[in-house]
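What you see is the complex with one protein chain gone and the rest in place.
Order of writing sets the chain letters: A and B. Residues in each chain are counted from 1.
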Amino acid sequence: MSAFRSFPAGPQSTEALARLVDGTVHGSARMVAGVAPLEGAPAGALAWCGRATVPGSPAVLLATAPGPGTTIVVRDPLRAFGQILRHLFEEDHPPGVHPGATVHPTAVLGVGVVVHAGCVVGPRVQVGDGTILFPNVTVYADTVVGARCRIHAGAVLGADGFRYAAGPTGPERIPQLGRLVLEDEVEVGANTCVDRAGLGETRIGRGSKLDNLVQVGHNSQLGPAVVLAGQAGLAGSVTVGAGAQVGGQAGIADHRSVGAGARVGAQSGVTQDVPDGETVLGTPAMSARAVRRLWATWRRTARGLVRRG
Amino acid sequence: MSAFRSFPAGPQSTEALARLVDGTVHGSARMVAGVAPLEGAPAGALAWCGRATVPGSPAVLLATAPGPGTTIVVRDPLRAFGQILRHLFEEDHPPGVHPGATVHPTAVLGVGVVVHAGCVVGPRVQVGDGTILFPNVTVYADTVVGARCRIHAGAVLGADGFRYAAGPTGPERIPQLGRLVLEDEVEVGANTCVDRAGLGETRIGRGSKLDNLVQVGHNSQLGPAVVLAGQAGLAGSVTVGAGAQVGGQAGIADHRSVGAGARVGAQSGVTQDVPDGETVLGTPAMSARAVRRLWATWRRTARGLVRRG
Partner (left out) sequence: MSAFRSFPAGPQSTEALARLVDGTVHGSARMVAGVAPLEGAPAGALAWCGRATVPGSPAVLLATAPGPGTTIVVRDPLRAFGQILRHLFEEDHPPGVHPGATVHPTAVLGVGVVVHAGCVVGPRVQVGDGTILFPNVTVYADTVVGARCRIHAGAVLGADGFRYAAGPTGPERIPQLGRLVLEDEVEVGANTCVDRAGLGETRIGRGSKLDNLVQVGHNSQLGPAVVLAGQAGLAGSVTVGAGAQVGGQAGIADHRSVGAGARVGAQSGVTQDVPDGETVLGTPAMSARAVRRLWATWRRTARGLVRRG
């Protein structure tokens, strides 16, 4: 299948596209029929340039500087590409609550909320305007979901935290009486789980994005614009500051904090607090710069061990 | 939102609460309206003290020793807190099988079983008295679920084990003819998967607790009171002894055993059998004491490499 996708509303002028993204057209004005990836983009398509550029592409390019052909020059081409896609490609969702969904009569849904088939929304749940619950999402009692959130299929919001006391015959359950709050514009990936609090709240800050199969433990507090990549895991009572990014399969131990703007590399294991703005890597997680050098010594040692037989 | 939760049955006397947990009241008798976390707990609330204490808290405290205010002294404050919560906060579940669930006519459900919307219970499944299946749980054919189990949303019980033979054009499926047995009082977290056996049984022992997004492979045998934290993974035919605890994102290789009372640290990779009572850490997993020292040498090396530029 060609990766080209034509605009549902028909061809657009480069001028109109540039206006959408505060860009400047360089080269001859053109009509653009749709979008395509840079590699192999045909004439009549719009594509965006990242680090890789394709000299002599017949497509109209979104780029940071004028190229040989027609270019729409913007500061952030990927961001501009997203703006154009969000403007020109509408998603079609069945309006309202699908008859194959189960919404408790005490749940309160905002204007324009979409609840797909197979979703189960519990007692006293609140869902803000324009939020979409994709199929088979479960929302436990008392959870608050903000406006314009996107909750992907199979996600589980507000299940019990994992908290037990040691009893004489095994672990004894501590009932989880708190709740989960997702602020506005939060996105939750497929089959991701965010637990309710034991008491008080687990909170996911405005505009945070969680990828698929992520685990967020009870009483964790995420600031705004936090990004958690696929299969990342936060134990209980973890704090993550505004704009911090956690890589895929990384884990954060309970009661640890990751500072604002910090970055945690993929598969890292965070056992100590990460200061604001710091980039850490590895298990145990340390300064990424240091870990990359440590890894280089491992590579040399390993190569030497094999050479010696 | 305040984290305070009032008792549904109204205020309780400190004497009555102490009786519930075999504790002793120190200081003046009081009426307690509900529960709160220790930090910021108001007068009229009950809170429990862990390692951290709050001097001069106006709340009634569950603690191991008398404090300046009213204290209910118990051996294990968290455990006593759980006992009080389980006694005074009832969960409300719709009784029986929700009309939005699908239960095969040959499945046998015990007394007081709750099957939430979206659950699918297959042929010849048995579910013991008082067990709760939260929404969107799938139980494959022939699975046995004990009494008083809690199976959280999206969990999948008894799916095929992952077992293939090498064929000339790719992996060839080995039909999985065994079953899965969960004994009584097992808790399974959201979106956790426990596979059926190839032949015979996969078995999860009485009172074991599995967190969210955990994977348990075919033919694994878990003893009683085993704890598997979030995103832990057990390959096929793993044995875990009574009371063992496995940390988040840890993995156990196939056919390995983890002894009774052993502890496997978060993100560890167990490639060799772990003896009873041992604590292991790291990949490859070794004695935790040794690994902590090894990690300390890595930290020193990494710091030195950065200092030298």
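Just so it is clear, a residue touches a chain if its C-beta (ideal position, glycine included) is under 8 Å from a C-beta of that chain, and two chains touch if they have at least 3 such contacts.
Computed from a predicted structure; not experimentally measured.
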{"item": "From B:Ala3, B:Ile72, B:Val156 or B:Leu182, residue that would touch the chain that is not displayed", "value": "B:Val156"}
{"item": "Residue of B:Met31, B:Ala65 or B:Leu294 in touch with the missing chain, whole complex considered", "value": "B:Leu294"}
{"item": "Sole residue of A:Val32, A:Ala159 or A:Val227 that reaches the chain not shown, by the stated touch rule", "value": "A:Val227"}
{"item": "Per the touch definition above, residue among A:Gly23, A:Gly67, A:Gly118 or A:Pro284 touching the missing chain", "value": "A:Gly118"}
{"item": "Residue among A:Val54, A:Val108, A:Ala153 or A:Ala288 touching the omitted chain", "value": "A:Ala153"}
{"item": "For chain B, residues in touch with the removed chain", "value": "102, 118, 120, 122-123, 136, 138, 140, 154, 156, 159-160, 162, 164-167, 169-175, 177-179, 181, 191, 193, 195, 197-201, 213, 215, 217, 231, 233, 235, 249, 251, 253, 269, 283-284, 286-287, 289-291, 293-294, 297"}
{"item": "For chain A, the residues touching the chain missing from this view", "value": "1, 3-5, 35-37, 76, 78-79, 81-83, 85-86, 89, 91-92, 98, 100, 116-118, 134-136, 150, 152-154, 185, 187, 189-191, 206-209, 211-213, 224-225, 227, 229-231, 243, 248-249, 266-267, 282-283, 295, 298-299, 301-303, 305-306"}
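The rule is simple: only the chains that are shown with their structure count from here on.
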{"item": "Chain centre separation (chain A, chain B; CA means) in Å", "value": "27"}
